[in-house]
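Of the protein chains in this complex, one is absent; all others appear in place.
So that you can tell them apart, the chains are marked A, B, C and D in the order they are listed, and the count of residues begins at 1 in each.
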Amino acid sequence: MMIGRVIGNIWATRKEDSLNGLKLMIVQRLDTVNGESLENFVAVDCVGSGIGDKVLITTGSSARKALRNPESPVDASIVGIIDEDKD
Amino acid sequence: MMIGRVIGNIWATRKEDSLNGLKLMIVQRLDTVNGESLENFVAVDCVGSGIGDKVLITTGSSARKALRNPESPVDASIVGIIDEDKD
Amino acid sequence: MMIGRVIGNIWATRKEDSLNGLKLMIVQRLDTVNGESLENFVAVDCVGSGIGDKVLITTGSSARKALRNPESPVDASIVGIIDEDKD
Amino acid sequence: MMIGRVIGNIWATRKEDSLNGLKLMIVQRLDTVNGESLENFVAVDCVGSGIGDKVLITTGSSARKALRNPESPVDASIVGIIDEDKD
Partner (left out) sequence: MMIGRVIGNIWATRKEDSLNGLKLMIVQRLDTVNGESLENFVAVDCVGSGIGDKVLITTGSSARKALRNPESPVDASIVGIIDEDKD
């Protein structure tokens, strides 16, 4: 899993039907050691996260396991909001 | 998921049978924060996107969930056309 | 999917049984915009491609969908020969 | 699989239900040849590893095979503690 910061969200009026009702967040991946910002991407929120939250993201087929509809074409999901990290 | 710009399409007369009828688009991935162009690749259009559209792309096994035939050998699908993004 | 050029093939006398009879091609990934050569890897030919052909490659679990035996340990397949591309 | 060093752990009070009870470790990937530190990420501990241990990590859908609940949204698991390596 990756650690990232929620930095925005996107709207897509025209989209695959099974994506309706999902919150599409823009997430910036963070290096946990030096805090550096890495690549950004879009993930579906599954835990009520908002902009500014530090979150845990799962990718690939595992991302679908966090969705109510595991047949949605989703490859990244926010599965936790991080309290603190020790490194 | 990734954000990208549709920049072209490809034709392949000789191809695996289950790809027949699919629209194969060339997509340039975009960095959402600084707008920089990243790598490009081919994705199947599932939402009626055209050249110039800013789109949402799902990759891996999840890409097949957006297809009418989920047994097609496809690893990237365009699953939304983006209205606007806030970051 | 990726676009690449077939630049060779490999032989492996000793190999996993279900790979017998498959054509193992060396493919050089291409950047579609500037034509630059990117990383190279091995893919199974599923469409009768030969050295020099510009091809479409699917990776991951989706690569197995193009094989007669979808239980083969294959993670990259050539699924089309490209006629031309517009970008 | 990758080799890494456990360098910390994270807490997420708010998380996807099926992650409850899992130990979420921060792992720094290591280059096996020159010992260089590479990217870091979060993996679920499946073998009783602790901070400082050199571990073996499996990613993707295979990471779920090491969990008691293979339906958890997990894409990286610690599956071994390394005794020594020869290279």
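By our rule, a contact is a pair of C-beta atoms (placed from the backbone, for glycine too) under 8 Å apart; a residue touches a chain by one contact, two chains touch by 3 or more.
Keep in mind it's a predicted model, so treat the numbers as computed, not measured.
Note that of D:N40, D:T58 or D:S72, the residue touching the chain absent from this view is D:T58. The chain not displayed touches chain D at residues 1-3, 31-33, 46-48, 56, 58-66, 77, 79-87. Take chain C: the residues that touch the chain left off the picture are 7-16, 18-19, 24, 26, 28, 39-43, 60-61, 63-64, 71-76.
Keep in mind that, in the parts below, only the chains that are shown with their structure count from here on.
Homomeric contact chain A/chain D: same residue numbering on both sides for under half of the interface positions. Superposition angle, chain C onto chain D, using Cα atoms only: 145 degrees, a multiple of 5 between 0 and 180. Per-chain CA centroids place chain B at a distance of 19 Å from chain C. Centre-to-centre separation of chain A and chain C, using mean CA positions: 31 Å.
Shared contact sites, meaning residues of chain B that touch two or more other chains, fall at 60-61, 63-64. A linear topology is adopted by the chain contact network, the touching chains following one after another without closure. Chain pairs recorded as touching, per the definition above, are A-B, A-D, B-C.
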